[in-house]
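Have a look at this one.
Only a single protein chain was left out; the remaining protein chains are all shown in position.
For chain A:
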């Protein structure tokens, strides 16, 4: 075991020295990409088996339960009503004249029926507006912004060049600030990048062959984009939009949706 760890550390050291030896000055640009994700607001819909099992659990729970005070009261009410119908002498008039359990249940049901739950389909969903987080409440949404690469503009995750003297995490925070405006609040999940992507420039720029993109993962907290027009896309829309290789690298670190 000890031997193995020593050998392993030796190998990594050799590897590092070798990598250093190849080029004292890196010929790649270091770029930080930020994957800002809005987590689902509403729980995803249940699938068939989940629904079935939920129903089973509910029935089991009722079968194993004791009667509630409301049910007892309802039964008493029934007995009293029966007695009243038969014009029995034992009827306790005080007990009958009050509100029955059935009345209370009806009133509660009516109140529930009147209550308007917010719709899962928001205005943005109806309009097909992708620029707001108030859409696809049951899904994960990822922020994409137009990025200028050389002469053409592509829609990718927000990204920016790393500057000398800052850590990659600081670059990621700066990128979000610069490209989305100060109003957008996000929470970074780690100091470490969660994904990697590498691409070559069509021709060398300032002696750099291409760019190595280190993705950082952050969760959306609050606020809006103010600077650029970005879109919040769900998984299938991301699939359509992103270039194939880039999409593969991004999909590596994203959670799969099961529905």
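The rule we apply is simple: contacts are C-beta pairs under 8 Å (C-beta built on N, C-alpha and C of every residue); 3 or more make two chains touch, one makes a residue touch a chain; residues count from 1.
By definition in this document, contacts and distances are computed from a predicted model.
Only one of "MMS19 nucleotide excision repair protein", "DNA-directed RNA polymerase subunit", "HTH TFE/IIEalpha-type domain-containing protein" or "Large ribosomal subunit protein mL40" fits the UniProt record of the hidden chain, and that name is "Large ribosomal subunit protein mL40".
Of A:174, A:212 or A:247, it is A:212 that touches the chain left out of the display.
Of the listed residues A:72, A:104 or A:161, the one in contact with the hidden chain in the full complex is A:72. Touching residues on chain A toward the chain that is not drawn are 16, 19, 26, 28, 30, 39-44, 49, 52-53, 56, 62-63, 65-67, 72, 116-120, 122, 137-138, 162, 167-169, 188-196, 198, 212, 214-215, 252-253, 255-256, 258.
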